[in-house]
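With one protein chain removed, the remaining protein chains of the complex are shown where they sit.
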Amino acid sequence: MATPLPTAPPVPAQASLKDTALGALRGVGQVDFQASVWTSLVILAALWAESWETGLFAVIGAVVSTLTARLLAVPRDTLGQGLMTYCGVLGAIAMVVYLGNHPSTYVMAVAAALMCTLVTATLNHLLAPFGLRAFTGPFCLVALVMVLGAPSFERIWHGTPPTAVTPETPRSPVVSWTDLWQGFFANVSQIFFAGTWYVGLIMLVGLFLAGWKVGVFTVVGSVVGLLTAWALGAPAALIGQGIYGYNAVLTSLAFGVVLLRPTVWNYGFTVLAAAASTALTASLSVLFATFGSHTFTWPFNITTWALLAAVPLLPRITARADDS
Amino acid sequence: MATPLPTAPPVPAQASLKDTALGALRGVGQVDFQASVWTSLVILAALWAESWETGLFAVIGAVVSTLTARLLAVPRDTLGQGLMTYCGVLGAIAMVVYLGNHPSTYVMAVAAALMCTLVTATLNHLLAPFGLRAFTGPFCLVALVMVLGAPSFERIWHGTPPTAVTPETPRSPVVSWTDLWQGFFANVSQIFFAGTWYVGLIMLVGLFLAGWKVGVFTVVGSVVGLLTAWALGAPAALIGQGIYGYNAVLTSLAFGVVLLRPTVWNYGFTVLAAAASTALTASLSVLFATFGSHTFTWPFNITTWALLAAVPLLPRITARADDS
Partner (left out) sequence: MATPLPTAPPVPAQASLKDTALGALRGVGQVDFQASVWTSLVILAALWAESWETGLFAVIGAVVSTLTARLLAVPRDTLGQGLMTYCGVLGAIAMVVYLGNHPSTYVMAVAAALMCTLVTATLNHLLAPFGLRAFTGPFCLVALVMVLGAPSFERIWHGTPPTAVTPETPRSPVVSWTDLWQGFFANVSQIFFAGTWYVGLIMLVGLFLAGWKVGVFTVVGSVVGLLTAWALGAPAALIGQGIYGYNAVLTSLAFGVVLLRPTVWNYGFTVLAAAASTALTASLSVLFATFGSHTFTWPFNITTWALLAAVPLLPRITARADDS
């Protein structure tokens, strides 16, 4: 109480208003591992092109999760790069997709974004000793429990909205040309719960703005996702909606651009990881359907955590030195 | 065989008979984080007031788990504070609640208490590097697998007992005054599977005996649990039985009294954590109902592990220095 200045424990350098605003914006691009402001703006425009609800809830999520981190005195560097924000963006969109656009859903979106920020701190603390990062795991955890619990509460549950229903699709694995090219773009947009091909196209443009390598590994991930799903015989209708490929895009960006050094072996490992995440999508969909939840980006997170944790014992595969 | 004294590895200072007896008693209070002998005695009386089965199985659990720890040479300080005992208390009560009062259930209660002691060592070893503790996780794990497996075994399964059945309740979220005041006390007793309001009242008196702050945060937790469940629209009948609030009481005691320093920000974090554990109760109930298990105190454990692990990366929230 009467201790001399400075008091302990010192709170680290705080983000200014501008840092905070930039962090909120960059959080949109950080879903795809990109801190570029231009990429974030283009992706945000694509979300509004999908629907005004998607765009609005993305903004709510970005603002609330960034402010939560600012209030809790998260250091300026982490905050300003959008690293406490990206899960909140996805978490808030998930609320409107799975609960529908009701007044109570706005409250739930705020709660989801707030919890996403806290759980981002949780996972980064727990995973750091193993050389891993949270990725979109915090969003997956928060969305999992909120979607699972929502139907128990009368004031927030108003029936399953149309956006949350996966329509009965024919099981035929015969892929048409339309399935292929629409799936190629939808693989990029489904990361944000958007299945419209031109939304994916706009996002792909945004990712190329972040660098040619980013764009190329987005393309590689989408193609590997398509090929793997086709080779295994997944339903063509789901392939065309990007359901089987969005995790491959994230996994390809993670290993190809962010996590590993640029070697031929590592690029092979990246393709393998993207294919594995595609196959895992089916397993996790069956698992979550059993108790009434959804796949989200679990396949990407689980594949990337598992294969990245293997790297230290596989001398041929080489991680980047920690420059993050 | 012929090595000179002292032999290696040395077994640490062992608990005397008195230490062991005190450990068994304190284990009752340690369910609520209290080492006070008086608190433990009052809570034990409340358990006998609930029913003689609840009281007897609590005693069996306390004795067996403490003796197990003593046999395995757990150091005197840990043992005498009841820190290897509290999960066994809950584990043994869970057996009579979910298997019914049959001769075989006494054998299962002994097995549950023994395994709770072992798994307490497991979780404390695994969680220590992350700055976390076992809490009641060992009880949750042991009870989960024993309740899940029991119906497969003819000699220990005699049909679902009435105590294990959650009656069909109306889904109405309209809370009556009776729901509220009975729920307020039942939130305290449901920690021990007791839904009777005056059992919770006796326990609350016991908790105030451990210190005014302990009593106050029990009240805070119970009120936050009631308010959160009401605001979300949980079934009023379940609120009145304490089903939605007992995890909030434990979470409030954990953050408000044990884990964090006394600051305004930390008290706010405590209220947030208690509310989160209430909401999580619905999610986990749906999850466990899918494969035939129960919620136990999982919401408290998961919430407390998750939010405590976030603290090192949130400078505004400050943990107590390790004085445990």
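All chains are identified by letter, namely A and B, in their written order; residue positions are counted from 1 within each chain.
To be clear about the criterion, contacts are C-beta pairs under 8 Å (C-beta built on N, C-alpha and C of every residue); 3 or more make two chains touch, one makes a residue touch a chain.
These numbers come from a predicted model, not from an experiment.
K.L.:
Using the definition of touch stated at the top, determine which of B:37, B:145, B:258 or B:319 touches the missing chain.
P.N.:
B:145
K.L.:
Which parts of subunit A face the unshown chain closely enough to count as touching?
P.N.:
129-130, 171-173, 231-235, 276, 279-287, 290-291, 306-307, 309-318
K.L.:
Residues on subunit B that touch the omitted chain in the whole complex?
P.N.:
Its contact residues with the unshown chain are 9, 11-12, 71-75, 111, 115, 118-119, 121-122, 124-126, 129, 144-146, 148-157, 290-292.
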